[in-house]
Structure formats: structure tokens, C-alpha cells
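For this depiction, one protein chain was excluded, whereas all remaining protein chains were kept in their positions.
Our next item is chain A:
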Amino acid sequence: MSATHVQDGVMATQAALRARGRRRRWFAEVSWKYLLAVVVIVYAAFPLVYVLSASLASSGTLTGSTQLFRSVTSANYQALDSTRFWEWAGNSLQVAVVTAAGSVLMGAAAAYAFSRFRFQGRRGGLTTLLIIQMFPQMLAFVAIFLLLLSLGAVIPSLGLNSKLALICVYLGGALGSNTLLMYGFFNSVPRELDEAAKIDGASHAQIYWTIILRLVTPILAVVGLLSFIATFGEFILARVILTSESNWTLAVGMYAWVSDQLNANWGLFAAGAVIAALPVLVLFLVLQKYIVGGLTAGSVKG
């Protein structure tokens, strides 16, 4: 009995030692990770905190923005009303939403064709898309500019300075960038489902619209969102194609503010940036999980 007592005592000391060891190990191996996390978070979030502070500063200039949250007013946000900001935001939204919807529709249709039909040139088509994917469309912006220049002489709504023309140009790049991503996902939908529907007399269109599209909704959302974000931030083509100020997108307009009068327009820029970034930020953080899946499958942020 006394022996077991002794044994218990030894075990207790050992447990205490182990616990102390574990704590020491925790200090050595884990605690610094929290410290590092603080540093990283400061690095990541500082510019965002700064832009928020600058947007609330009363002076509205770059000079007045170097002290964080010295004053808090909504003057800069109100000042946006007297600029073209909301017009640009509307343009950006229009262009990005239509492009995203078009990209999803065309990409999904193409992915369906490649995934469900066996036809001549299928392999070649997929390989070509893979190659085209490598060449960003904006590299050919000079040719796009010249094409729209001559197209506009005949069909003005497809010429320079037309949002429709910009959307068409973006849609031209849609197949190359989205089809392969969707193709992989379409392949993961069991073919037996189509076959069952086919036997029940469904046409290929019915299978596509009522069965397949419902099953691939997650990838449609990802592609739509990525396409929206990419179009929203696209600069060079929008800059080249949209010539008049009332047609500009946010990227073009806000660049003009900053490049023109960096100091004087800083408050406006900061307020505009907060408003423009907020929807994207929220969408991104809420749908993080899906986007990460899409990103690792091959697209890069644009």
C-alpha cells in the first residue's frame, strides 16, 4: 500500500514535470507565433486603417492625413456627391456585372460541351484554350484600340468610348480564362445523371439548363465572383477604350484623381476607395472558402 503511495507520488511529480515541460515548450514554440501574428496583422492592416483614417480626416488633403484619426468627419464622403464618383461606380458596376454574367454563361456552356460531348477537334480545342489562357488579352491593347477605332466608324455602339464595346472585349477573354476551371468541375458531376435524364426523354438543352447547371452552382459562383473582381479592377483596356469622363470606370477615374492632384484629391480618393473596396472586401471575406478553391485551381488575381 505504501508502495503504491510512493508510486503515486512519483507519478504525480512526473506529471507536474511534464506539465511544466509542456508549458515551457509552449512558450518556446507557440507564444512567439502570437507575437509574430501581431506584427503581420499590423503590416497587413495598416494601409487599410490609414485609408479609413484619411477618408475621415477633415482636411481632405494628403498633408492632413499623416496623423491617424486626428479628426472624424464625413466631409469627404459628402464631397463625393459633387464629383463624378457615383457615375463611375455605376459604370464599373454595370461593366463588371454584365461581364461576370456573360463569362459565366459562355464559360459554362463551353465547359458543358467539352465535358459531355465527344466531337472532332475537342482535344485540339482544349489544348488551344490552355495555350490562349497564357496570353493575357491586354497584351494586344494596341490592336484592340485600332480594331475599335475602325469598328466605331461603322457601328458607333461598338467603337471607342462605348461601355458595350469594353464589355465585348472583356467577353472575348472569358472563354480562355474560365473554361478549363469549369471543365474540371463539370467532369466531377456524375455522367449517370445525364444518362438517366436522356433515357427519360430529356433533350441536351434540358439536361444542361435543369440538371447540370444546378449541380455546378458553386463553380458558377466562383467564376462569376473572380470575373467580377478582375473586371472591377481592370485598368489598361478601360483606360484605352473609354475616352470620355462620363464613361470612365472607377479604376480610370480614381487614377485620374490621384495622378492629377495627389495632395488636393487625397480625401476624395480615400473616401472613394473605402466605398469601392467595401463590397469587394465583404464578398471576398464571406466567400473566402470558395474563392481559395478557385484560386488554387489556376487563376491569378487581376
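FYI, a contact is a pair of C-beta atoms (placed from the backbone, for glycine too) under 8 Å apart; a residue touches a chain by one contact, two chains touch by 3 or more; residues count from 1.
Definition applied: contacts and distances are computed from a predicted model.
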Among "Extracellular solute-binding protein", "Maltose/maltodextrin transport system permease protein", "Response regulator" or "Cysteine desulfurase IscS", go ahead and choose the protein name stored in UniProt for the chain not displayed.
-> "Maltose/maltodextrin transport system permease protein"
Which is it among A:L80, A:V97 or A:A113 that touches the chain not included here?
-> A:A113
In the whole complex, of A:W88, A:W248 or A:F269, the residue touching the missing chain would be A:F269
In the whole complex, what residues of chain A lie against the chain that is missing from view?
-> 26, 29-30, 33-34, 36-37, 40-41, 43-45, 47-48, 50-51, 54, 62-63, 65-66, 105-107, 109-110, 112-113, 116-119, 122-123, 125-127, 130-132, 134-147, 150-151, 153-155, 158, 168-169, 171-176, 179, 184, 191, 194-195, 198-199, 203-206, 208-209, 229, 232-236, 239-240, 251, 254-255, 258-259, 262-263, 266, 269, 273, 276-277, 280-281, 284-285, 288, 292, 295-296, 298, 300-302
